[in-house]
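Note that one protein chain of the assembly has been removed; the remaining protein chains are unaltered in position.
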Amino acid sequence: MAIDVATVRKVARLARIAEPEDRLESLASELNGIMAWIEQLSEVNTDGVEPMTSAVEQPLPMRDDVVTEGGDPRLVLANAPKSKDNFFVVPKVVE
Amino acid sequence: MSGLTDLTLKAALDGLASKAFSSEEITRAHIAAIEAARALNAYVLETPEKAIEMARASDARRASGDAGALDGAPLGIKDLFCTEGVRSTACSNIIGNFVPTYESSVTTRLWRAGAVMLGKLNMDEFAMGSSNESSAFGPVTNPWRAKGSNRPLTPGGSSGGSAAAVAADLCLGATATDTGGSIRQPAGFTGTVGIKPTYGRCSRWGIVAFASSLDQAGPIAKTVEDAAILLTSMAGHDVKDSTSLSVDVPDFASFVGKDVKGLRIGIPGEYRLDGLQPEIAALWDQGVAWLKDAGCEIVDISLPHTKYALPAYYIIAPAEASSNLARYDGMRFGRREEGTNLTETYENTRASGFGAEVKRRILIGTYVLSAGYYDAYYLKALKVRRRIAEDFTAAFHKVDAILTPTAPSAAFPIGEKSDDPVAMYLNDVFTVTTNLAGLPGLSLPAGQSSDGLPLGLQLIGRPLDEGTLFSLAGAMEKARGVMARPDRWW
Partner (left out) sequence: MTETADKLIQGRTGPWEIVLGLEIHAQVASKAKLFSGAAVGFGAGPNEQVSLVDAAMPGMLPVINRFCVEQAVRAGLGLNAQINLKSRFDRKNYFYPDLPQGYQISQFKDPIVGEGEVEVERDDGSTFVVGVERLHLEQDAGKSLHDQDPNATYVDLNRAGTALMEIVSRPDMRCAEEAAAYVKKIRTILRYIGACDGDMEKGNLRADVNVSVRRPGAELGTRCEIKNVNSYRHIQQAIEYEARRQVEIIEDGGKIDQETRLFDSGKLETRSMRSKEEAHDYRYFPDPDLLPLILDADWVEQIKKSLPELPDAKKKRLQGQYGLSAYDAGVMIIESARADYFESAVAALKAAGGSDAKLVANYVTNELLQRLSADGHEIDASPIPAADIAGLVKLREDGVVSSKIAKEVFDHMWAGEGAPYQIVETHGLKQESDTGALEGIIAALIAANPAQADAVKEKPQAIGWFVGQVMKATGGKANPGSVNEILKAKLGI
């Protein structure tokens, strides 16, 4: 499953990282190098193996339905690059 | 009172308790040491005023007789930990000048125990790296140099700042984090002790996430006992972290010095890689000899899926990271690089805010999760992860702990591996397995390379059995004798 320039372009777009066109070729070969090394996983027989998503074997803890946070917009807006009237201000979204 | 920075944490706490010196005195000594050691680039933010304020408060507590377990001890904090009112950046430009309005759970515990914060420690950007070279603040230089050479060496990574600061006596101990070896490899490279506890021991709340299912906090310290003291205060159940383990934290220091006679120590054949450096192999043999002498039984074991751990890790960690780092989008905090529209703003912000290694991992992670590749890569890696964990489960039926080298080499020169990602990734070949399996792993300095650089050995334990690791490491530390210290060239 070699990664070509089109794939890198698509993946960079999905990840919202601007990669200049002239970088795509070298990125593709870099990623191919890593993926080729990763490819050895296919040697492992994993038939019937349950995927392991966590090292913790316990059920999900739950909390009570109680309001414990919020109420202070300053706490969440403190580091905002742009804000106004307690809103975050972001570039115009076109739907 | 420059001698104050040479003290171990344990000795310093004893001195503080006996009022041989005050917290303000030992804190000022460290502040001076930090100022004098800026060439190492270990601290990305020094907080001397805050440190002195905290030290004075500690002295007041001591005077009134209600001191905590770490009262008055000045520590360094890896910049991955969010600290209230103190800039926290994960050493990434994208987080910029972020000043949290909250304090991480682990550091909250440390301050509650009375510790003093000296500042924030350098690290690889978002903890992605094994050499500290990916930091937005530039690399940390290892206090150690090869015999007869001035060439700057890496302290390892990602907790390179933490390891260097401890090795150079710029703090009594430091917080660190470990996703694939980021505590143990730098500890090995700097002659310090580092432990990554069982996954779930330390709360992840308030620590900038890299790979959530692998990230664990732990200490880097000067001695095994110091590491045990620090971990006792850092660990503990936290309801704000759903993966935090609801178990009691023992006094880990009480395990140091315990008799290890009769413990069975596993030596995994698969870790004896082709081309393992002879001095690493010799070091390993030395460790085996020490444990034998202490009365341990040495057992050959097999961890058959070892070689697949790193490739599996390089799917799982980037996949989680690609999603964890989506929040760095320039909308609510951190850097924003405007474009002509929203998508361009996202793309510019993330292109200029993330460094090359972080971008590389985000791209890999995005790729392995994308439609058509999920089963072949991500799901496959999760299954291999299970196989690796099962290897350990089987081994721990036969042994009480496992001994391996910490890293395949001693510290290497800055720049030597920065052009070859895979060569860099191989640094974690011995450490990454415990992250995948969630097991505790401890690295302690066990000797020196032929050119005088520290080398570490790793002990791996059963889940939640950090205590046995501290006992074994204590015994090995004793057998080893006093470690050499780096020359103060800075």
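Going in written order, the chains are labelled A and B, and every chain counts its residues from 1.
What we mean here is this: a residue touches a chain if its C-beta (ideal position, glycine included) is under 8 Å from a C-beta of that chain, and two chains touch if they have at least 3 such contacts.
Everything quoted here is computed from the prediction, not taken from an experiment.
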Per the touch definition above, residue among A:D22, A:D47 or A:D85 touching the missing chain: A:D85
Please identify which residue in B:D169, B:D226 or B:D329 touches the non-displayed chain. B:D329
Given B:L16, B:A29 or B:A90, the correct residue touching the omitted chain is B:A90
Just name the one of B:D169, B:E225, B:E320 or B:D428 that touches the chain not displayed here. B:E320
Since one chain has been left out of the picture, which residues of chain B touch it in the full complex? 81-82, 88, 90, 95, 98, 100-102, 104, 204-209, 211-213, 239-243, 319-320, 322-323, 325-327, 329, 331-333, 342, 346, 366, 369-371, 374, 378
In the full complex, which residues of chain A touch the absent chain? 13-14, 16, 53-54, 56, 58-73, 75-77, 82, 84-95
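FYI, only the chains that are shown with their structure count from here on.
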Please tell me the distance, in whole Å, between the geometric centres of chain A and chain B computed from their C-alpha atoms. 23
Seen from chain B, its contact residues with chain A in the complex are 97-99, 101, 199-200, 213, 239, 242-243, 245-246, 305, 307-308, 311-312, 314-315, 322, 329-336, 338-339, 341-348, 350-351, 354, 359-360, 362-364, 366-367, 370, 373, 376-377, 379-387, 389, 421-422, 436-439
Can you tell me which positions in chain A touch chain B when the two form their complex? 1, 3, 7-8, 10-19, 27, 30-31, 33-35, 37-44, 46, 49-56, 58, 60-61, 63, 75-76, 78-82, 88, 90-94
